[in-house]
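Yeah, one chain of the complex is gone here, protein chain that is, but the others are all in their spots.
All chains are identified by letter, namely A and B, in their written order; residue positions are counted from 1 within each chain.
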Amino acid sequence: MNVLIVDDSALVRSYHRQILESGGFYVEEAANGLEAYEKALTKNYDLYIVDINMPVLDGYSFVQKLRDTKDLKQSPVIMVSTEQENKDKDMAFRCGANFYIAKPVKSEELLGFCKIISGVN
Amino acid sequence: MDNQTQDNTVLSKEDFERFREFFYEKTGILFDESKRYFVDRRIIERMKATGYDNFKSYFIAIKYDISGKELQNLINALTVNETYFFREEYQFQAMVENMLPEITSRKKPGERVRIFSIPSSTGEEPYSIALYLLEYWKDIDKWDIEIVSSDIDTNVLEAAKQGVYSSRSVQNLPKPILQKYFTPLKDGYYKITDDLINAIEFKKANIVNSIEMLKFRNFDIVFCRNLLIYFDDLSRKKAAENLYNAMNPGGFICLGHAESMSRISSIFEVRRFPKAIVYQKPLEGNV
Partner (left out) sequence: MGLIKKQEEFKPQEQTEEISFELLIKDLNDEDPQKRLLAARLLGNYKEASIYLVDRLGKETHPVVRESIISSLASIKDEISIKGLIDCLRSDDAKLRNSAVEALSQLPNEVDSCMKELIHDKDRDVRIFAANIAGLMNHPKAIYWLIEIVENDEDVNVCGTALNELAELGIEESKEAILKAKERFKNEPYIQFAADLALKRIDNG
């Protein structure tokens, strides 16, 4: 399964990469929502793991763009964020995310969601 | 200094990776392993030029230099800036195959198509656009096209108006085009036909100056390739906003192949065409 990790922190991307690779997933990275969108237009990803707060294009806007794009509408999205307030979680689901995980991410939780998604695929 | 904790000629794996991450964050350009030697060499050169004998102190210096000057020198050293005819030709292909059909479908007969090329540098790009349109756009006779080209450097603008090029500069041009539009001069130089020189409007401009940029309006296509990479983040954003204001809704803008709006601004929509990814100013419903 091809996963795109979208986060402005190289360290966080590394951390998530390490978790996902240990689960046998193939990982690519993008540093913000716009870069992720450009990549999404060029390649098929089976799953997006998306941070909320990023420069240029934030996570919510990126997910909305995916949902508005013909071939990308159904892409599974796990939103990941430091924000733990319910309103942020609500916002994540409203913009089209499938799952929401609070940072710092626990590897079992992330892998658990990934396995559900790859099972569905 | 005599005591080195690392080989003087090459960066350690960790240093290269750390630098690569940093450069990627700053510019969106990701160096792969194959560029290792090239990157190492350029960094070592800059370290020598600035008097740092180890990578760590040089790296901290570029990260914390408020002026950003050395970072800029490093960016300049790491990004190749050669100009020649039909550079990044795939964008011209996307222009005639995709962008122009869309643009003209929204225009009434008699309306002009306006194209902006900035920086003009010594003219290779605006002339390339003109040549490409004349030779490859099937609808060239149905529409009036204006090409405007600008640079902040008046010397290169003058050179562009002379229209004289080296054989290296024209080497990508198909021979029939070279023969049709250029006259060979001495020493392997070529001069482009006066008709083309007169067809392009060359104007000085500073892309970050929003008042100056007001003079440039209603463009349908903008080529701004390998310029924004040389600016700091704020200037890049300003330049993008000025270009946005200079465009018609639905207009397209092309950046250099290694550049992306993802390091600049989200005011443009991303459009993927078969040959190129370009950016578009949104149509109605937006400014």
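Following the convention adopted for this analysis, contacts are C-beta pairs under 8 Å (C-beta built on N, C-alpha and C of every residue); 3 or more make two chains touch, one makes a residue touch a chain.
These figures come from a predicted structure and were not determined experimentally.
S.K.: What shown chains come into contact with the chain that's not displayed?
M.R.: Over the full assembly, the chain not pictured touches A, B.
S.K.: For the chain left out of this view, which of B:84, B:143 or B:273 touches it?
M.R.: Result: among the candidates, B:143 touches the missing chain.
S.K.: Just checking the interface: what residues of chain A touch the absent partner chain?
M.R.: 9-12, 14-15, 18, 52-56, 58-61, 82-83, 87, 103-107
S.K.: Determine and list the chain B residues touching the chain excluded from the picture.
M.R.: 12, 14, 18, 21-22, 56, 59-60, 63-66, 68, 112, 130, 133-134, 140-147, 196, 198-201, 210-211, 214-215, 217-218, 232-234, 237-238, 241-242, 244-245, 265-267, 286-287
Definition applied: only the chains that are shown with their structure count from here on.
S.K.: So in the complex, which bits of chain B are touching chain A?
M.R.: 21, 24-25, 28, 260-266, 270, 272, 277
S.K.: For the complex, which residues does chain A have touching chain B?
M.R.: It is residues 8, 10, 30-35, 37-38, 41-42, 56-57, 61 of chain A that touch chain B.
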